[in-house]
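The structure under discussion is supplied below as structure tokens; questions concerning it will follow.
Note that this complex is displayed minus one protein chain, with the remaining chains in position.
The first chain written gets the first letter, and so on, giving A and B; residue counts start at 1 in each chain.
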Amino acid sequence: MLLAAPRFALPETPEEALAALAERPGAVVVAGGTEMMPDLLWGTRSADAFVSLRRVAALRGVTVDDDDLVMGAGTPVSGLTTAPDAGLAAAATSLGTPLVRTEATIGGNVVSALPYRNLLPTLLAGGARLELTSATGVRTVPFDGFITAPGRTRLAEDELLTAVRLPRHGGFADYVKVGRRNAQFVATVSAAVVSRDGGVRLAFGNAGPTPLRSDDVDAVATALLDGRATPEDLRAAVAVAVDPPEDPVASADYRRHALGVLAVRLVTRARTDGGPGA
Amino acid sequence: MTGGVGTSVRRPDGPAKVRGEFSYAGDLAAEGMLVGSTVRSPHPHARITGIDTAAARAISGVHAVLTSADVPGDLYFGLTLRDEPALADGVVRYAGEPVAVVAAVDAATARRAARAVAVEYEPLPPLTDPQQSLTAPPLHPDGNVYRHVSYSCGDPDARGVVTVENTYRIGMQDPAFLAPEAGLAWPTPDGGVALDVATQWLHSDQTQIGWATGLPPEKVHLRLAGVGGAFGGREDVTLQTHACLLALATGRPVKFEYTREESFLAHRQRHPGTIWLRHSADADGRIVCVEGRVLLDGGAYASTSPVVITNTVTLLQGPYRVDNGRFEGWSVRTNNPSCGAMRGFGVPQAAFAHEAQLDALAGALGMDPLEIRLRNALQRGDVATFGQRFDAPTPVREVIEGLRAIPLPAGPARRAPGGVGRAAEPGSVRRGIGYAVTIKNLAFSEGHVDESTAEVSLCDGHATVHTACAEVGQGFVTVAEQVARTVLGATTVEVTQPDTLIASAGSTSASRQTMASGTAVHRACAAVRVRLLAQVARRHGLDAAGLTVVDGTVCAAGRPVTPVAAAAPGQTLRATEHFQHPATYPLGSAEGGMYVAFSFSAQRAVVDVDVELGLVSVVQVASCQDVGTVINPTQLLGQIEGGIVQGMGLALMEEVVVADGLITNPDFQDYLIPTIVDAPEVVSTYVTDPEPGMPHGWKGAGEPPLCTAVPAVAAAVRDATGLPLPAVPIKPEHVALGLGAAPTVTWTTPRPAAPSRAVNIVVDEEARDAPGTMAEEGAPGGR
Partner (left out) sequence: MSVDPLVADEFVTFPLTVDGVPREVTARWSESLLTVLRDRLGVLGPKTGCGHGRCGACAVRVGVGPDEPHVLCACLVPAATAVGATVETIASLGGPDGELSDVQEAFLAEGAVQCGICTAGFVTAATELLERHECPSRTEIEEALYGNLCRCTGYGRIVAAVESAARTRRERKDPVPLTTRKLTASLRTGPEAAE
């Protein structure tokens, strides 16, 4: 433990972190702080204590095993911009700003659980799984379904998100997002695609209260890849599947429209760049 | 001369700024300093039924909690109408209105104490629709209309062959200067108070602090602290009075520094507005008649709303000759955020609307957009719709021709629309080109005295320049130095900290400080030069009338006599000079014109638009501006580029979104200003036709680039999409979903102006048109 106080802990190992958390009920787990600090400033969140993962070396870094890209939850987003997954790399590269990405972490992006967070559509399209660690051990759960509502997840109070596993694939992956300026923007909507073995999997950001995907949409997207469906078919399927918010940034109508456009463009890119069935 | 007028002299404050050593208002500190915090209304409209400060006072470290009951002087202040209480007076009229202020030992304690002030509100229904404000019960004893302006010229019923009309909407823009409001006040031994503050106008602050504190001006001492941008947003008083009241109440120095959120709540924004315009033209595209009506939402308190509305209404004609017209406008009170000065001061709104109309006319007549503008271009000697003769150079044609000479950008764009989001596909992007030409009035108007005073001293070649002109980043300090070098031959120049020990310089606004304070400095330098030459003449037995200063050397008939630095060893020569522009007069006055001077600007924007998604990338903006003369090429370019990018911000992304009286985006995550990725390449050229009566022929340059960029960028997006886009900022959904009504085009039987109708303008006291008819009469437009 690098620093411990009644309402603050700076552990160096996952075990220390779990213990520190257990000793400080109501503590907020912070990693880079890039989401927590503005929330504190604006009073949109409060914290009785901090347990920081910033110095837990075991949680920082990316490794590759036979099946997965394994990202420690404390890995900074700047460490993902060259990840061997084009979708993840694109999502990381357009997150926040260069000055934010060095501290923002993949774990923070996941656990903050807001539907517009940059990395989430990529994780959803890629079939990512999450390693959740508690004093009793590690459980691995699919990212799909982990977020239950804006800001809410299935993470238990005594658990830490310790790693994100993104299956490796030889296919095509990409991520795009739309906003109101050309850099440094929260996604009005976003979309990710993974296309492999003839199948397409799409996922959408800010298309509903949680990151969203749909078997129906993927079926039409796959058909579009094969030439069995038209772009209009995919737009229609997306329009049915999504339930985007209406707010001062954009209307739900625009978001629905833009999500359809992004879906078609991503499948088109998969066909052009990835080759059919790549 | 080296470092003189016309050269790209570096900013004298630049070295400290690049080192991070320049002291801004937010960096101020003093021994024993307390920190101030403000209790603000969460309601846009409410009656205050009780304020209990006991809990806040009881917190350890709290030194004072003040409410309106603790204001010793006159509670009310304001730049024009004095309708705003320094602290809420029983009613709050906008969300964020200061209700109480606290001083405590540190920021965290002050914030905690502010939260502990218990204010009981009885919420009242907020009036947030400016249209309804005109007929609603008054929100304030002073009524709901800040100013109604109405006048006509020529025969407003005259018609050409084609008439186009539409209703345009402009969103609320925030000045978004990057250093939030800050200042440090302390009690002075004379029983008065001193304040170091980031402001645009020291003497206006001094006057308004004097009202609230009950102190005479000579006991209110202001100095300019380092200012991190202003753009109009620091023209009104925010924390100035509060800091001084608390310093006087506690006997300690008190510092305020707003957060970004508080900055959005506290300062004045650009007026959002609705403008209906009807242009009629003959078959050659010559404008026969213009009719326009404007409604600006002034928000809760007057600020400069009575002045801004006149700018918007009178400049609806644009830089075009208009012989026949009828113009009317209102600025009104609502429970929305107070609006006031922002760079352009009512003109960007007018420019957006009149330039859309010119393009609509050109489209209806099948004319080239520049050709129709050239055909209507104002010329020297023409008379404005508001009666003033353009008797100085009026190079509208020249700026258009200058713009046309700039080549279009070659090659593909640097970045696709949508930028780092990577959503665009090459096949989905369309290029558009748009043009705009604008007129901007320079300096204060309608009888508001526009003046400044400078004191210059010279000793052994070192000049010291003192004015009250607020340096807010624009570079007045550089101009003053250049003038002292050129006029006085000074070797080194120090521009001292502006304060209220010298007479007012007026506000750093209205593109006016080079013209006003620059001229005062020029005159003071000239006066010192006279004294210097007299000494040299005496000493060398020469005729003073034959002496000149060239390149730092006193010369007689072209031959060097002595370096200025050695001309009067050890002596300090000093002069104080005042400058005041010729008087201006209210709209409709027979005595003279409303405005001091004008500047004209033409721009061409090139954009790439992802039409399906509504994403825009501004590729290039080319500009040709009427600048009088170029005083400092680099600084001038900085004004042009900076103004263009602020204008494109308003055109494409910047909007303070107010829902039920509450700002939904008071931060930089959701209030978007352009980033370096959004900024276009700028090509800037100038028409230099010296302004009569001004030393060096200079004129103001800061506002026109913004005014012109708004319509130019919007026109380019229209060109790329074929959509009417009658509202700014243009949102992606306006493009992607095709929102917004097109102008109504009507082919009419020509009706020449009746010869019996006077050419003179007629100002109506009463509203000519019922304002409620605007939506019905005008095409729907907007969103």
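Everything that follows uses one rule, which is that a residue touches a chain if its C-beta (ideal position, glycine included) is under 8 Å from a C-beta of that chain, and two chains touch if they have at least 3 such contacts.
All values reported here derive from a predicted model rather than from experimental measurement.
Touch with the chain that is not drawn comes from one residue among A:Thr133, A:Gln184 or A:Thr210, which is A:Gln184. Panel shows chain B; residues 8, 10-11, 13-15, 17-24, 26-27, 29, 60-61, 106-108, 176-180, 226-231, 257, 259-260, 414-415, 420, 472-475, 629-630, 633-638, 640-646, 667-669, 673-677, 679, 681-686, 688 of it touch the chain omitted from the view.
Within the complete assembly, residues 2-3, 5-8, 10, 30, 32-34, 36-38, 40-42, 47, 49-50, 52, 54-55, 57, 78, 96-100, 102-103, 183-184 of chain A touch the chain that is not shown.
As a convention for this text, only the chains that are shown with their structure count from here on.
Note on chain placement: the centre of chain A and the centre of chain B lie 43 Å apart, centres being C-alpha means. The part of chain A that touches chain B in the complex is made up of residues 38, 41-42, 90, 93-94, 175-188, 190, 248-251, 253-254, 257-258, 261-262, 265, 268-269.
Within the complex formed with chain A, the chain B residues making contact are 259, 261, 415, 417-423, 425, 428, 612-615, 617, 652-653, 657, 659, 664-665, 667, 669-670, 672, 674-678, 731-733, 736-737.
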